[in-house]
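What you see is part of a larger complex, with each chain still in position.
A and B label the chains in the order they appear, each numbered from 1.
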Amino acid sequence: MFFQHRILLKPKTRGFHLVTREVVQQLPELDRINIGLAHFFLQHTSASLSINENADPTVRTDMESHFNQLAPENAPYYKHTLEGPDDMPAHIKQALLGTEIMIPISNGELALGTWQGIYLGEHRDRAGGRTIIATLQYEQE
Amino acid sequence: MFFQHRILLKPKTRGFHLVTREVVQQLPELDRINIGLAHFFLQHTSASLSINENADPTVRTDMESHFNQLAPENAPYYKHTLEGPDDMPAHIKQALLGTEIMIPISNGELALGTWQGIYLGEHRDRAGGRTIIATLQYEQE
């Protein structure tokens, strides 16, 4: 009924990345689930998990351009600046975008819409890999 | 323990719409659930699901005015422009607002606060109906 384990995402450059495949490849249990829910929880405060368009890479570059406007570096009122100019904007971006998503499971697959994919927003200039706690819930047959 | 089905929302004009009733009417199963959780997952990348004030319609118009400032059309750095000036702002708005919500179920009803309702944010100028995957989880008696 519950299945929980860690998913490790490889280090990424700053920006938005489509990670649907990288996530699903680490969830072989999905196949066997008829109805359920998959929860993905990113254990970090300077990266984000969200859902967005899966086809055109310019959506990812436009997201990065625009979130750099919404959460700019070096705002005069920032006090949390010790870890570099990209740090406080990273916390703001993850607060705006979120660090967890829940996706329904239907017939062995994530029930994403045709154009939906999972985005990792990497909001630091130089970050290591990122950890997701995946929790799958399903009906026992 | 799990109940999953599609909810269809009728086409809406661009802006924010209170859809609590339209959603609940398509969930006759709610009545029989004592304790549980209801998950609503919108299968689109240019509309959003969120929770907000359910009483005064000017909250919905102010939300539309303000999100048009937060995600304006025709920003000079947008590259994803082929599908019209409302398209990239729609992706940004859904990323900011989210496409899924989880609401507790108590005594046969969504346990919303007195002033809370479900908002569909329709972020395209001309859109068709929208599909939600509803997944209800509950304790078997």
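Here, contacts are C-beta pairs under 8 Å (C-beta built on N, C-alpha and C of every residue); 3 or more make two chains touch, one makes a residue touch a chain.
Keep in mind that this is a model prediction, so the values were computed, not measured.
**Q** Of how many identical copies is the complete assembly built, when 2 are given in place?
**A** The number of copies making up the whole complex is 3.
Heads up, the rule we're going with is that only the chains that are shown with their structure count from here on.
**Q** Could you work out how far the Cα centre of chain A sits from that of chain B, in whole Å?
**A** Centre-to-centre distance between chain A and chain B: 20 Å.
**Q** Mind listing the chain B positions that touch chain A in their complex?
**A** Within the complex, chain B touches chain A at residues 1-2, 4, 39, 41-45, 70-71, 75, 77-80, 88, 91-92, 94-96, 98-100, 102, 131, 133, 135, 137.
**Q** In their complex, what parts of chain A are in touch with chain B?
**A** It is residues 35-37, 50-53, 56, 58-59, 61-63, 65-66, 69-70, 96-98, 101-104, 106, 111-116, 119, 137-139 of chain A that touch chain B.
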